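Notes follow the structure.
With one protein chain withheld, the remaining protein chains of the complex are depicted in position.
Chain naming follows the written order as A and B, and within any one chain the residues start at number 1.
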Amino acid sequence: MFFIGGAAAVMMRLHLIEPAGALVQPETYNKLFTMHGVVMVFFFLIPSIPATLGNFLVPMMIGARDLAFPRLNLLSWYVYITGAAFTLYALISGGVDTGWTFYTPLSSHYLNTHVITTALGVFITGFSSILTGLNFIVTIHKMRAPGMTWKRMPLFLWSIYAASVIFVLATPVLAIALFLVGLERIFHVGIFDPAIGGDPVLFQHLFWFYSHPAVYIMILPGMGVVSELVTCFSKKKPFGYIFIAYSSLAIAVFSFLVWGHHLFVSSQSVYAGFISSALSFALAIPSAIKVFNWTATLYKGSISYQAPMLYALGFIGLFTMGGLTGLFLASLATGVHLHDTYFVIAHFHYIMVGGAVMAYLGGIHFWWPKITGRLYHDGWARFAALVIFVGFNLTFFPQYMLGYLGMPRRYAVYPAEFQVLDVMSSAGASHTRRRLLDSIRLSSLVHPLWTRSRIESLERERPGMGDAIAASHR
Amino acid sequence: MALEITGIAIPSLICIFLFLWGASLFFAAAQSPQGAMAIFVVGKQWMWHLQHPEGPREINQLHIPVDVPVRLTMTSEDVIHDFFVPAFRMKMDVVPGRYTSEWFEATKPGSYHLFCAQYCGTLHSGMTGTIEVMSLTGYAQWLRENSTAESMAQMGLQLFSRLGCDTCHLSDGTGAGPALQGRFGKQVTLRDGQNRVMDGAYVRQSILDPASLPLPNYRPVMPTFRGQVSEEHILQLIAYIKSLASGERTQAP
Partner (left out) sequence: MNEENPSVETYIVVFVALLILAALTTGIAYINLGTLNTVVALAIAAVKMSLVGLFFMHLWYSRGLTRIVVLAGFFWLALMVLFTLADVFSRSWIKPPGP
């Protein structure tokens, strides 16, 4: 799924080399960005870390044999495949052009593309998320090994736990919102379309009640991974363990209260905007706590720059940039100007790609030997990490400037004055994409033909891996 | 410890400052100054219809004078659009079924981009235009050159009789519907005791869904005009009904 979403992204960037659009019709462009959004958000970012690293590490880290409900876990995988199949069908049979946000009444009344199929795919995949979240919560509550108290749990578990809480509490709301869109499309029940008595802004409330917490579903596990990596490679205890742990929970709780900042210009009440802005600033506190504590962990540590650590350091830098630009969006006056521009795109790609994907790659590299028993080629992996970092910045940094200058998002054609920055961004994108593929192929999938003996030396090198994982493994 | 406290306090103070600064500007932007020049906007897949109260209509282009606060009253014929002028740092969704507004005061003559910032379908990226900011004299001249025979209120008056509104809403109050003279901006008490102010939104609702606003002393006989009037028509009808309230007499030209 990641490759499909990625391909759509590259197509879009190539298309935007020319102001008038170089490659495709606006309609196709709209389908591309919708597919990119839907696939990346619902089928890659949300399940990536929980489904791979989570399912593998959660039982190991708490010393359990498996998750609490192994069969439920398998079911959630099948459910995911079913949902993905629906979405892929929509893609193959003509695509959908609502944007991943499915805003009404555009999605519920005005488009003739495969809205229902896509929404159904996302709806079904939502169940997979809920089941996984439920599984993690129960496992962490009930199946910790004797002596594995809450305060001794690896930080990754705290973040997975926080993300699971969001999974369980938020996903049903998205499911219902999409279900209502379907209901309105098929049976013309007036819920969101004002022409038949609905309220279009209600959909935005319901959608963002899920989708704002959802970005924390994506980033929280990434934060957990980075907490582990930083601790391991600076060979120190995590600085302020309890703060990192509780800040995960604080993020989970606060994330439900700030969705109003997606609605600053939606004709929402200015007072509601005021409150969500204040709460969004408050949400910066737990995120900042994490960054401060990672930095403090690094401080005076004996740092070894192996590939996973490079990803982790990249994460910290990019996440900080993404987070700080978030303050501009959370602030009401600047938020109005930057809303729905490329600034927003750059902001959430810094968090999602610079954050979640970097953490995912770092985590995969870090635990790759644990999962497969083989080691990747460290030189290639370091090279890939650096190249991704450079390419990523080249892609998305110009987009901050584009957004500030006022280029709106989801534009297939744009005024000529934005071309220079757009070309820079496109060059970065194709570069990143190729390197990203390289990194995955070369470092992880093709090259890990190293012997088991390397693993043992590895565990000597990396004390962090020794802790709970090794204990459970023995 | 002292280091940590400073480390926490300084960013917090900066945050609080940014928040309050942003919020105060936001509230200022939400309330248009008295006497702002009114412009009416209807978003439609995929173009902007704009109308000056004096009558001239424009598509994807808006001529305004410099140094005069301009207030846009906006609504949409179909999906959600967003009226975004990057140079003025202004953006507001244009939502079907309700009126939203934004205001700005251009400080430099010139030509500025107008974008639709809320994804609205296939030709979303084609839903752009320009704001032409002109000097005061230039604008007065433009208005003369583009003047229409009728103002918005006069167009409303014509609609009022063409749609047959005037057969029931007689000015002496003896018709099947209430007289509309002097009512705009006043309070209306509905049959269930609810109080509403008769503003643009109220007029719009009573045109499109009269059954939802039953009045005491009147039988609910008014049919809906949904499908017969466009959003632009409704804005003109509102302009007419508003002109009835202020006492000025709108006459057919």
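Quick note on the criterion: a contact is a pair of C-beta atoms (placed from the backbone, for glycine too) under 8 Å apart; a residue touches a chain by one contact, two chains touch by 3 or more.
Values in this document were obtained by computation on a predicted structure and should not be read as measured data.
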Hidden-chain contact residue, picked from the options B:Phe19, B:Phe40, B:Phe84 or B:Tyr139: B:Phe40
Contacting the left-out chain in the complete assembly, out of B:Ile64, B:Leu159, B:Leu180 or B:Leu235: B:Leu235
Residue among A:His205, A:His349 or A:His377 touching the omitted chain: A:His205
Identified contact with the non-displayed chain, of A:Ile275, A:Leu324 or A:Ala427: A:Ile275
Touch with the omitted chain, as defined above, among A:Tyr80, A:Phe192 or A:Phe256: A:Phe256
Contact set of chain A toward the excluded chain (per top definition): 141, 169, 173, 201-202, 205-206, 209, 256-257, 259-260, 263, 267-272, 275
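Everything that follows uses one rule, which is that only the chains that are shown with their structure count from here on.
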Between chain A and chain B, centroid-to-centroid distance (C-alpha), Å: 39
Footprint of chain A on chain B - complex, ascending: 7, 11-12, 15-16, 18-19, 21-23, 25-27, 29-30, 45, 78-80, 82, 84, 86-87, 89-93, 95-98, 100, 113, 115-126, 128, 226
Chain B-touching residues of chain A, taken from the complex the two chains share: 26-27, 29-30, 97, 99, 101, 103, 105-106, 109-111, 193-195, 199-201, 264-267, 270, 273-274, 277-278, 281, 284-285, 288, 292, 327, 330-337, 339-341, 405-406, 408-415
